[in-house]
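What follows is chain A.
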Amino acid sequence: MIRRILPWPLTSLFLLAMWLLLNQTLSLGHILLGALLAVGIPLWTAPLRPVRARLRRPAVAVKLLGVVILDSIKSNFDVARVILGSKAKRDNSGFIRMPLALQDPHGLTTLALILTAIPGTVCIELADDKSWLLIHVLDLNDEQFWIDTIRTRYEQPLMEIFE
Partner candidate 1 sequence: MTGEMMLPLWAEILVSLLLAAGGVLTLVGCLGLWRFHSFYQRMHGPTLGATMGMVFIVLASMLYFTMTDEGPALHEVLIAVFLTLTVPATTLMLARAALYRHRRAGKDVPLPDGATTAARFRTDTLDDEHYYSVDEKKGPPPTP
Partner candidate 2 sequence: MEVIIAIAIGALGGSGIWLLLRPRTFQVIMGISLVSYAVNLFIFSMGKLSLDQIPILRASRASEVADYADPLPQALVLTAIVIGFAMTALFLVLMLASRGLSGTDHVDGREGE
Partner candidate 3 sequence: MMLSWHDHLMIVPIVLPMLVAGLMLLLGEGRATAKAVVNVAATVTLLAVAIALLRQADAGPVRVAVYLAANWPAPFGIALALDRLSAIMLLLTAIMALGSLLYSLARWHRAGVHFHPLFQLQLMGLNGAFLTADLFNLFVFFEILLAASYGLLLHGSGPQRVKAGLHYIAVNLVGSSLFLIGVALIYGVTGTLNMADVAVRIGQVEASDRMLMEAGAAILGVAFLTKAGAWPLNFWLPPSYAAASPPAAALFSIMTKVGVYVILRLSLLMFGDQAGESSGFVQQWILYIGLATLTFGTLGMLASQNTGRLAGFAVIISSGTLLSAIGFGRDSVTAAALFYLVSSTLALGAFFLLQELMERSRTFGADLLAVTLEAFGLDRPVDAEEDMSTTDIGVAIPAAMAFLGLSFIACALVLSGLPPLSGFVAKFALLTTILNPDGLTPEIGSPEPVLAWVLLGLLVVSGLTTVVSLTRIGIRAFWVPSGRAQPRLRVIEVFPIAAMLVLGIVLMVQAQPAMRYFTDTARALHHPDDYVRGIMSARQAGPGGATP
């Protein structure tokens, strides 16, 4: 029953929060209206979202978020250094192909999101059979190092969360 009314509880929650943030208010009227919209809109658009996501371990998720933020800050400065640095430093980039264990679409998307959010790595291509991920790294010294880092820091937590 709840499933039918709230097919996407997290989305709905996010929508409600978004509504309140947008309106910058906590008035009862807006909470009610926001709740109504937060339930109604996902219901209306549900047919267009075929894949269901499940979030299993919120704690891991929070921790992952922290890791990502820290990594992001760090690599921001790394990348800035590369850009401002010498030509040799700039021309040290390349692809890595990382074998994947993660298979959940949302998990994969989040991985891509993380890789994009961290400057210096860009997710380029996902194999059609989801067996590997092609990543471009700006400052590439050791492929295996990168693969291992990504696997341990991001992929494994994500598998915990989504699978």
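The candidate set was assembled so that all candidates are chains of the complex that A comes from, given by their letters.
Note that contacts are C-beta pairs under 8 Å (C-beta built on N, C-alpha and C of every residue); 3 or more make two chains touch, one makes a residue touch a chain; residues count from 1.
This is a predicted model, so every value here is computed, not measured.
Touch, as defined above, links chain A to just one of 1, 2 or 3 in this complex, and that is 1. Those residues of chain A lying in contact with candidate 1 across their complex are 18, 21-22, 24, 72-73, 76, 79-80, 82-84, 90-97, 99, 109, 112-113, 116-125, 127-128, 131-132, 134, 136, 138, 140, 143.
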